[in-house]
Structure formats: C-alpha cells, structure tokens
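One structure is given here, and the rest of the page talks about it.
One protein chain omitted, others in place.
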Amino acid sequence: MSGNTFGVLFAVTNFGESHGPAIGCVIDGCPPGMALCEADIQPDLDRRRPGTSRHVTQRREEDKVEILSGVHEGKTTGTPICLLIRNTDQRSKDYGDIARTFRPGHADFTYLQKYGLRDPRGGGRSSARLTAPMVAAGAVAKKWLKEKYGTTFRGCMQQLGDVPIPFESWDHVPNNPFFAPIADVAHLEAYMDSLRKAGDSCGARIRVSASGVPVGLGEPLFDKLDADIAWAMMGINAVKGVEIGAGFASVTQRGSVHGDSLTPQGFATNNAGGTLGGISTGQDLEVSIAIKPTSSILTPRDTVDIEGQSTQVVTKGRHDPCVGIRATPIAEAMLALVVIEHALRQRAQNGDVVPPVPIESSFL
Amino acid sequence: MSGNTFGVLFAVTNFGESHGPAIGCVIDGCPPGMALCEADIQPDLDRRRPGTSRHVTQRREEDKVEILSGVHEGKTTGTPICLLIRNTDQRSKDYGDIARTFRPGHADFTYLQKYGLRDPRGGGRSSARLTAPMVAAGAVAKKWLKEKYGTTFRGCMQQLGDVPIPFESWDHVPNNPFFAPIADVAHLEAYMDSLRKAGDSCGARIRVSASGVPVGLGEPLFDKLDADIAWAMMGINAVKGVEIGAGFASVTQRGSVHGDSLTPQGFATNNAGGTLGGISTGQDLEVSIAIKPTSSILTPRDTVDIEGQSTQVVTKGRHDPCVGIRATPIAEAMLALVVIEHALRQRAQNGDVVPPVPIESSFL
Amino acid sequence: MSGNTFGVLFAVTNFGESHGPAIGCVIDGCPPGMALCEADIQPDLDRRRPGTSRHVTQRREEDKVEILSGVHEGKTTGTPICLLIRNTDQRSKDYGDIARTFRPGHADFTYLQKYGLRDPRGGGRSSARLTAPMVAAGAVAKKWLKEKYGTTFRGCMQQLGDVPIPFESWDHVPNNPFFAPIADVAHLEAYMDSLRKAGDSCGARIRVSASGVPVGLGEPLFDKLDADIAWAMMGINAVKGVEIGAGFASVTQRGSVHGDSLTPQGFATNNAGGTLGGISTGQDLEVSIAIKPTSSILTPRDTVDIEGQSTQVVTKGRHDPCVGIRATPIAEAMLALVVIEHALRQRAQNGDVVPPVPIESSFL
Partner (left out) sequence: MSGNTFGVLFAVTNFGESHGPAIGCVIDGCPPGMALCEADIQPDLDRRRPGTSRHVTQRREEDKVEILSGVHEGKTTGTPICLLIRNTDQRSKDYGDIARTFRPGHADFTYLQKYGLRDPRGGGRSSARLTAPMVAAGAVAKKWLKEKYGTTFRGCMQQLGDVPIPFESWDHVPNNPFFAPIADVAHLEAYMDSLRKAGDSCGARIRVSASGVPVGLGEPLFDKLDADIAWAMMGINAVKGVEIGAGFASVTQRGSVHGDSLTPQGFATNNAGGTLGGISTGQDLEVSIAIKPTSSILTPRDTVDIEGQSTQVVTKGRHDPCVGIRATPIAEAMLALVVIEHALRQRAQNGDVVPPVPIESSFL
C-alpha cells in the first residue's frame, strides 16, 4: 500500500536508497522449477548500469546482483527470491547543498512535505537508481515468459530532446549508448555534448514492445493490460506520458481506419498496440513513453529553501543529463513484469479455457 | 484480481452488463458520517447519461441511482454503499449479427478468446455503459474531498477528431453537449453531423483537472499519484494515451525550462501537472487523455467470424459516434477516485505529519 | 481493506444491512463456462434460512437469491456475479430500545465507537443475517470445486451448550434442525426449550470438513491454508475459537503420536486435519469452531447508555437463542471459499507442477 510492491501474483518488493548500503528487491510468486542464477540477471543490469559512456552519470557502480534466497541447486523453489545489489560508490558529500533547498522539477520538495523528513543523499529513495532492482526482477520475468510462451521484449529510443530518431533496425540498438535504432549516432553524441556544456538537460521518447504475448491477458474493467502498462510506465522516474499503439494519433483517426481488420492470418494492422478492451490480442504490445528532462542541472534555478525563503539552486554532483538514455532496459523490465503478472492471473481464473477462435495465429 | 475493483482503501467493485437487469457498484471504505442521498449522485450521472443530444447514442436510459446500503438516516455509516442502476432500454435483438463476428477495434474478439464465451448483447461487460457506476462512485468521492479538503474536479474537451478546441473558459463547458470550453460549438455539431452521415466515427482528446489537492498524496515508487491516474484513465473504454502536465511536450523541453520554479507564494508554473516524484505538490492536477474512435460503425469492415473465416461486419444498433463526447464526467470521476484513495492512504501512514515547508500556499 | 471483501482471486464483496432493502454480494473471479442458476444456490440458503424451527429466530425471510450479472445463457462468463437477496420481514420498531443502550457481548458498542454512528435496526451491518450472501457465494464455490476436483463439504454440530453430541453418522445431519449427527434429538429440543423459557442463550461447537481437496493448496508462510481457514471461521459472527485437526488436544500429544505416518496408501491418521506447513496434504480438512452464546437475551443485563450512564438492557425482538444452530451451512460456505481461493492461487503460481510423490492417493 505504500507503493513499494509491484504486482500481486508476481510481486516485487523494492527497497533501498541511493546512498544506503544496498538496494534490492524480493520477488514473491515466481513459479518453481526454473533454472536461475546471477548470470541470467546480470546482462540486463549491465545494460542499465551507470558510467558506461560520457553521456550518463559518472557514478561507478558495478551493480553486481546477489541471489540471497529462493533458489536451490540452481532452480527457483517457488519461495521469495531476494536480489541484493550493494552500493559502492556513494559520495554523499556532493549533496550537502540540496539538503536545504529544492530542485525545481525534483521530488525533494514532495518527499519532505509528505513524510516530514527525507534522506537527501543522492535523492535517497527517489533516485532512479531504484530502478536497478526492477531491471533485475524483470530479467527473471523475461526468462520465465520466454521459456513458457516464447515472449520477448525489446525497446529503443525514438527521440532525444529535439532530435527525432527514425526507426532503421533493431540490430543497431545494442551498438550505441542511446539504444537508438540507427547506425550512426554521431549527431546524438554531439547533441549531448553541447547540452552538457550548457549545463542543461533534455527529455526523450522511448518505445518498448513485446512479441509472442499470449492472447487473453489483462482484466476487463480496471486492471486492463494497457492500464497496468500505463501504471508501470508512469511509475518510472521522470515519465510524463504513455501511449499504447496509435496513442494520441488515434484522436484524429476515423473508426474505419483505426480499427485493425481481422483476417484468418491475424490482424492486418496494429493501431491497437496489442490490446482490445484491455485484453491482449496476441499482437505485439507497442508502448511509447515521454521522459522529462533531468531536474539536477548546473544552470541556476529559482527556488525556496526548507524555511520557505527564496533562494537559488545549482546542482553539482554526478547526474544523467538525459535520464531517457538509460530508460530502455527499465521500460522493458516494467513491461515484462506487467505481462508475467497477467499471465499468472490468466491461468488462475481461466486456466481451463482454450481460445475458441482458430485464426492461424493471433498476430501477423 | 479479476479487475472489477478500483482502489483499495476506497474500493469500488463494479458489476453488471449492458443488457442485464442492472448495473452498479459497491463502495467499501467510505468514511462515516457524511451526509449522502441519491440527489448527491444523480447530477453527475445525468451529465454522462445517453440520449441527451443527437451526437450520442439514442439509447434512452434514465440512469436513476438507488442506494441499497451503507447509509442510515441520511449519513454514511462506514459500511459498504451499494449503488444500483436499472437497465431499462435494452434492445438485444439489435446485436444478433455481432454475436458471430468481431468488430475491428472492439473487445468482442479478446473477451471470447480470454473466457471462451461472452455476452454479446450491447457489448456485455465491455460496454462503456459500465462507466456509469464509476461516475456514481466518483460523485461520492468528490463530495467527501470537497467537504474535507475543498478539492474540486472539472474537465473539458480539447479536440474532437481533427478539430482542436482552444480553451476559452470553464464557464462554457456545461452549456454544450461536447463539454467544450468555447461559446460557439456550431462547427463541432456540423462535424459530428457529417461524420454520422459518413457512417464513421472519430476520436477525441479530453482534459481533466483537480484543484485544492492536498500536498503529499501518492506513493513514491509504484503507486505514484500520476501512475495511478494513468492506470485509471487508461482503464476508461477507448483511451489510448495519457499525459500528466507537459506530457509528451516535455521531451523537447530543456531541464532549465521544464522544472517549475518554487517561490514563497507557490510554484511559478505547472509543467509537472501537480506531481513531483509521484507525490502531489498541491498544484492543480492536470491530465490529458486520447480517446480512440468508436469501433461500432456503419462502414463495412473486413473481419473474421467465430470460426475464423473471412467476412465483413457492419454495426447497426445505437452507438456513440464519438465516445469522447461523454468522457469528461467519466474522467473526472476516475480522477476523484484516485485522489480519495491516496488521501486515505496518506493519513494511514503519515497522519501525524505536518508538511514542514511553510510556503504561503502550495499552489498558485 | 474495510473488511467487506473475502478472498482475492475468488473475491466476494458483501453488502447490506439487516433491515435495509436488500443484502447481497459480488463475486469477482469465478472461472467462466460453469453452468449456474439460482437453483444451484438456493438449497444452501434454505439450510441457513431463519424461521425453519422453533429453536431459531422467528423472522420470516424467504431468502430468495437473484443473479443480477455474470451469467449469460446459463453459464458464468468470468465477469462479476452479483447475487441479491431482498429483505422482506424487517420490524425495525422492535429495536427502538437498543438504539440508546449496549447489549453486553454485542457489537453495538464497538460499531458506535469505531464509526461515530451506527444503524441499530436489527444489528445493522453486524447482524448474522449478513452471512446469507456468503452462503450463496459458497454454493457457487462448492459447485466449481465439485466439478473440477470432486471436492465436497459437510458439517455438523458437536456440542450444544452443555450437551456434547457424539458423532453417529453424517446421514442424520439433514434430518434435524440442529445439524446434529445423531438420530434422536429430543434432548436437544428439550434443552433449547428450557433455555428459551429461562430467557437465556447458549453456545455451540461445530465441525466442518472437506473431502477431495487437492494436495498442495495453501501458501507457506502467512496465507497458510489453515491460517486462512482460521481467519474465515473467526470472521463468522460469535466464533471465539478455531481448531484444525487435533487442535488443542495436540498440546498433550507426543510428537511420536501426533505426526501422521505416511504409507504408500496415504496417511495413516489425520491429526494434522489436512494441512502440513500450511499446505493441504490431500486428506480431509477438519475444522472445529466454538460459538459463543447469543448476546440478545431477555435476561436483564447491566450496561451503559450512549451517554455512558449505568442502565440495564433487556433484548426483545426476534433472536436465535443459539446462533450455533444455523452455523453449519455458514461454516461450510466459508471453508469452500477458502479452498477455491487457494485452488486458483495454486494454478496461478504452480500450474505446471505435477506432484512428484506417487503415493496411491494422498488420503485414506
């Protein structure tokens, strides 16, 4: 209820602060009998890890994950899986100033007003560092979904600040620090270099999708698959907008265009983004999210201090000038966690149902 | 877990089908001692009611709400409030055809694949008619929030299909069937008339906002206030996108522009849309949603039948050519339900906290 | 969260008051495709119904159940099933006195202190009448469990006030108003007659059991099958104690006696009562509960009024002199609701597991 557990049947409880001794999560509800070791989880953590290019925070964290429970002789036992990641490169002194002032656009202010006190070191609990345990949990979810249903997840950057990024190929995504689906990212690097020099930050737009999603996932009224995806995505730090399928473009589409025709071979198009009535169609889930610019910047901003008096704030320390750059593996993980939750729900209530419509496959 | 309950502390369990004997909901967790009668709820239901103009479905439902429990001598008792709305104008024969085919863009297909059977009469459970009980529950939530914190909710249409609607004044909203914040809606009426003639449908963009929201609502990691709003909005039939504050526009904003400056008199701007780190700032909550065009149209569409064979479908019967027209009171209700949920959560965990920063008010 | 929903995957939300227009429940999560009509539910309601002998309350309620939603063409659709039972024989004037005083042993006092107000008519929400919707929901659960796993439920009275009732045969249970497993209940009738003449009430002990429960149901640490049974039973009005299997007798058993030996044909005994480590063994679930004497009696009792001043109270009106007499079908229903909840949970997480130990059957 205090917002630190994600999911109900595949429930991930997240703990830790940016500058505490460790961060981590407990996964409750993982099906038993799946082979699992740290090496299954580490690659996704490495994709999210800071310090891998000059365009992200220079904090050096190895983000090595340790499985504390729930696995015996290399297999999940069905009991809680505790994943621990030690913090190793805290420099809390960097944050002395911001303990008494509020960064415009940052959770500093609201944490203090909500709880009456806060841990200001590195943003404490509000740090995007807390997405690391979700990436770890997402890797567990991805593995199970892959083995059980053949479901796969991928994502890429669609826009970096003012720069739209056309989709060329998924193959390019792993070859650049932006998760951009293009071969040449020199202009993105130049864009980021100039932004850093200006002491400013920018936003980004990220696409994430899932293939091989079984038909029938999602609850009809409130826990619609797309509603839970929207909840998961908006829960990622700095996200301000979420679209499923055609998204806001559907406002200007006619019904005769928007509705995806069905054929014996599957759907002809995917304006729906993989859900109808909140339930998966079997098509690819297609999600796009807006990420706002980082609030921790070197440019001086007008603000107040903890006594409510006018002042200015400049944020030094180590920060991502565009948190969107590392957001792709995070969004993939969140999507995977939503899908596994609904896969388990589906077999709870509807485990005896065989989808009756025999179209060749549910997706094209 | 099967997606028919909204909220945990102020939990609204929705039941019924479009053509069953009745629809309704049970509210569990309403604080006791609040004056409540049907007349407190009916006005919002009347705003959502079908048949009030030629631009919406011609189904004639009075949507009279009946309080079955939870109120004694005119006051809430803290026990479940059951709200019942009788269906009176079902014409199930209208739907004979669609029992064997699937409307592109409609939940027909996914309901059948998920459950193995479905109630096709009027869309059954997937009908937007099921938003009526939420509007009723939302009216209860609005009343409590108004009396306790002075919180108020309002919404309006921002775009109708291809037609953007500039914001002129909240005063215009109740004076036209579109909830448009403009004085003259003749061009919107003409647009809808031509659409109906074409046997087609269109989407819409709706804005909804809340004023007088206490600071500190929302949980930090996963049940962020904005994440729960996104979940609630994406749960409304036909919604494909959700924005909070600057939304997708934040992608191209610089950090030095996006972050709202704080002053002793409150925030200088509201790009955040009323939340930072998932927690309310005390500013207005600002939400915008994309609603797709209706899938039930007279234009013939390619589809398959329940044996998976190619066919075409034309949807007769009574349908809204733009479900967005009646979406404003629905979105307001959903926003109110999210806010009351978090208001109750906040006093559960943080009931002893006095927000320490003494800025004059938390919002401008 | 306000305690009116039972279960998560098979969630039953209960509403109504003793003297309101109706009581009922909404079942969310029922698997689809099961044949269901009112006639499947009514027999259990009739077993619980008041007015069927001189030993129970003389309130005349038919307790006719009406299915308002969730069933289409005679089959469950997987959407919420609303069950409605009209109240027809309210006589609220009977309760004028108790609006201002508190019956010792009754929830009058705590409802008022908790909520600040209460509905005193017939006990309002605290009336045992609210178990009727649970019996109805339990009938749905029983039907599904019977069809899916062959699980059956039954119960009987073990003690009536001072009178122990030896177990003779299940066959006798339906043949007397006490659910007593004995052929001759004349002494029980005499006992009740004398109690009524004395203007007093008595307690009872009830046994309830389930056969054909699949092995593996129940969560290991907190939602143990026996823990959830204890929760469900203690949630029935007037229950003060719960035992599983040997119960309190296990305190004086040695480990070498208590632990049930396993054989290739199943367990040799059932001190466990059907669970080990909170997980079903496949043996019969065996539960025993203590029900306290009714607090609404003609004998004058010392108490206070709503101003806190000393007074006496005598309760007229229509009351069960032993609520335990009608408790058997209630306890069966609650047990069935716990079992179906865990059956659905089990296939959510462990749907791929085949119990590996090939003993002939899990129970003898």
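As written, the chains take the letters A, B and C, and residue 1 is the first residue of each chain.
Everything that follows uses one rule, which is that contacts are C-beta pairs under 8 Å (C-beta built on N, C-alpha and C of every residue); 3 or more make two chains touch, one makes a residue touch a chain.
All figures in this text were calculated on a predicted structure; none of them were measured in a lab.
> Pick out which of C:R48, C:R103 or C:K143 touches the chain that's been left out of the picture.
Of all options in C:R48, C:R103 or C:K143, contact with the hidden chain holds for C:R103.
> Looking at the whole complex, which of C:V8, C:A22, C:I98 or C:L285 touches the chain that is not displayed?
For the chain that is not drawn, the touching residue is C:V8.
> Out of A:P50, A:G124 or A:G138, which residue would touch the omitted chain in the full complex?
The single option touching the absent chain is A:G124.
> Where the complex has a chain not shown, which of C:I41, C:C156, C:I244 or C:V339 is the residue touching it?
For the chain that is not drawn, the touching residue is C:I244.
> Which residues does chain A use to touch the chain missing from this display?
1-5, 8-9, 11, 13-17, 20-24, 26, 28-29, 32-33, 68-70, 72, 75, 77-82, 114-119, 121, 124-125
> Across the whole complex, list the residues on chain B that are touched by the chain not included here.
So the residues of chain B touching the missing chain come out as 8-9, 29-33, 78-79, 148, 220, 344-345, 347-353.
> In the complete complex, the non-displayed chain touches which residues of chain C?
Residues in contact with the chain left out: 1-6, 8-9, 14, 102-116, 125-126, 130, 159, 161-162, 200-205, 215-224, 226-235, 237, 240-264, 268, 271-273, 275-282, 290-295, 297, 299, 301-304, 306-310, 345-346, 348-350, 353-360, 362.
FYI, only the chains that are shown with their structure count from here on.
> Could you put a whole-Å number on the gap between the CA centroids of chain A and chain C?
Whole-Å distance between the two chain centres: 45.
> For chain C, which residues are shared contacts with two or more other chains?
8-9, 29, 32-33, 78-79 - these are the residues of chain C that touch more than one other chain.
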